[in-house]
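The complex is shown incomplete by one protein chain, all other protein chains being positioned as in the whole.
Labels run A and B following the written order; every chain starts at residue 1.
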Amino acid sequence: MGTLTLYMQYIVNGLTLGAIYSLIALGYTMVYGILKFINFAHGDILMVGAFIGLIIYNALTGGEAADPSAWTLIAFFISMLISMASCAVLGMVIERIAYKPLRNANRLAPLLSAIGVSFILSNGAAWIFGTQSRRFPYPFENTPIHIGGISITPHQIVMVVVSVAMMLLLTFFVNKTRMGKAMRACSLDQSTSMLMGINVNRVISLTFAIGSALAAVGGMLAAFDFRVYPSMGTMTGLKAFVAAVIGGIGNIQGAMIGGILLGILEAVGAPLLHIPNGMRDTVAFAVLIIVLLVKPDGILGKNEREKV
Amino acid sequence: MLNFFQLILIYAGIYAVMAIGQNCITGYTGMLSLCHAGFFCIGSYATAIICKTFGLSFWISLPVAAIAAGLVGLLIGIPTLRLKGDYLCIATLGLGEIIRNIATNINPVGYNSIPRATLFGYQFASRNKLAFIILIWAFVLVFYILFQQLAHSRLGRAMIAVREDEVAAQSNGINVTKYKISSFVLGAAVGGIAGCLQTAYTLTVQPGSYTFMVSVMVLCTVVLGGMGNAKAVILGAFIIQFISYLPQLTGLTNVIPAQAKQLIYGLLLVVMMLCRPQGILGRDKYRYGDPRTRMEKFRDFFARPKKKAKGGEV
Partner (left out) sequence: MRILETEHLTREFGGVIAVNDVDFHVEKGLVTGLIGPNGAGKTTLFNQITGIDKPTSGKIIFDGNDITGLPAWKISRMGIARTFQNIRLYKELTVVENVMMGLHFKVGESPFHHRFSQALKSYVFAAKENREVYRRAMDWLRFFEMEAHAQDFAGSLPYGKQRELEIARALAAEPKLLFLDEPAAGMNPAETAHLMAVVDKIRSLGVTVVLIEHDMKLVMNICDNITVLNFGMKIAEGTPNDIKHDKGVIEAYLGKEEEE
């Protein structure tokens, strides 16, 4: 394989990885846009989503034993829907219990509370499911397709297709529906939105619901690559956050672009700079620090200054 | 049973030292840093390398651990401390993981049978817990006094101004970046010393033991006792270690799952934020605006009822 095709392969891998980062980054960005706070537990919601999806899929098909068929594919989407719904509820409940009472507290309080929630979720999952990692069986034949020396597996295609579909849906929702408009209004100015008759609490709940549902999808797709285990959310979540910052936190398009960019940087950068596998995560954080130093508002972010 | 109480005392001491460092960063200067496990790790590795690889004494490794952790703190601090609170939290979390990654890559199996610490010919052996309790709590006392003094000095005052309002602090002539970095480096150095103490006790270093969990535990210690209050932080260390050894103390190791303590830590963080964000003891009331000399404070402490009658005004 030539060097060029090799790097083309890395880019393809990066794209699929990036699609997932984008999906998860959307949750961070939407919450930040409205509440100006980083939902630390977002990564763990992704993990919960992956576990719920896996359990339901296994219950429907019999798990590893099942041969890929039309039914397994349908079962996969059914389990994805259920996982999305349950994560949406979970996200809303967490917001109601752990964040809502702290909306007017000092700035460290919601952050600390979120760290607590994240800890409860990941360790609760370790308690219930054990710490060993599980494979998410492919619901379809996963024989790679070769296009000019580059191999693409069907699961990568599914990852990209589902991610893009979700992002299109979200863009439509935010730009075209009433609730989406309310959401944008809230992110601009909460108190004015309230005066305009927008139920801000409902918008915030909905934001958490949508963000968490997207995280569930992201979690299930990521499970193909990363397997399912209780602490899977920490690193994936962190990188998705980095993606959100690269794109400009609070900006929905930014999250999508940032995710893809980070995915490619990670997939191409690690082999290019001969970074050993165990240190691959370092790339993401190096990128984070560089972005924060050079352009802290990200690619599409607005310059937000504290009013003095 | 006594054994476990001794263990609690030892680990409460180590965590109290760490929490004093974290308190300097989070409690005084108001920066939510999540890489104390990283500084702890650096301190441990430095000690292991100095004592085992170079065969030098534990007492030499102590300043080396502090300086190494402080230097890494400086390196991390310069780019990240300009960031707003939320970003800082994530950036430090990531850096903590990177430190662990690097440590794992340097030596994946860690270090074993590190030489014991000695003092005037006395060997600190792991089985002699009482000696360790004395050693570690002597350190707690020293750092408590040092940081209490810091909190009441010009440096501490500037740190608290930064915590309360960065813009106002700047307009008062306070170089915000300088004080943020100083606070971060000091906190990091103390974290390194805690790592050194832990290594002297366990005589082994494993990269797997410096996870994010440790950072959260330290943070929990500070939040539980009361941010910005050194006494409260030591109390927090006791409570956290008590929770940690609860299964062993109650003899219910088989019933209580291994994750129980982490679950409790998570719950503690949420519940404390919801119900008592200032911590169990809260903040010291008189910090700077107290003109009394130490002697007068001492006297007033015993004459408290009389002072109350005057309405508590100083």
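The definition used in the following text is that contacts are C-beta pairs under 8 Å (C-beta built on N, C-alpha and C of every residue); 3 or more make two chains touch, one makes a residue touch a chain.
Everything numeric here is computed off the predicted structure, so don't read it as measured data.
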Among B:Leu71, B:Ala131 or B:Ile174, contact with the omitted chain is made only by B:Ile174
Chain B positions in touch with the non-displayed chain are 149-150, 152-158, 160-161, 164-165, 167-176, 283, 286-291, 293-294, 313-314
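As a convention for this text, only the chains that are shown with their structure count from here on.
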So the centre of each chain is just the mean of its C-alpha atoms; given that, what is the distance between chain A and chain B in Å? 33
If you look only at chain A, which of its residues touch chain B in the complex? 37-38, 40, 97-98, 101-102, 105-113, 115-121, 123-124, 126-127, 234-235, 238, 241-242, 245, 276, 278-279, 281-282, 284-285, 288-289, 292-293, 296, 306, 308
Given the complex, residues on chain B that touch chain A span 26, 30, 32, 34, 79-80, 82-83, 85-87, 89-91, 93-95, 97-98, 101-102, 104-105, 167, 212, 216, 219, 223, 227, 257, 259-260, 262-263, 265-270, 272-274, 277
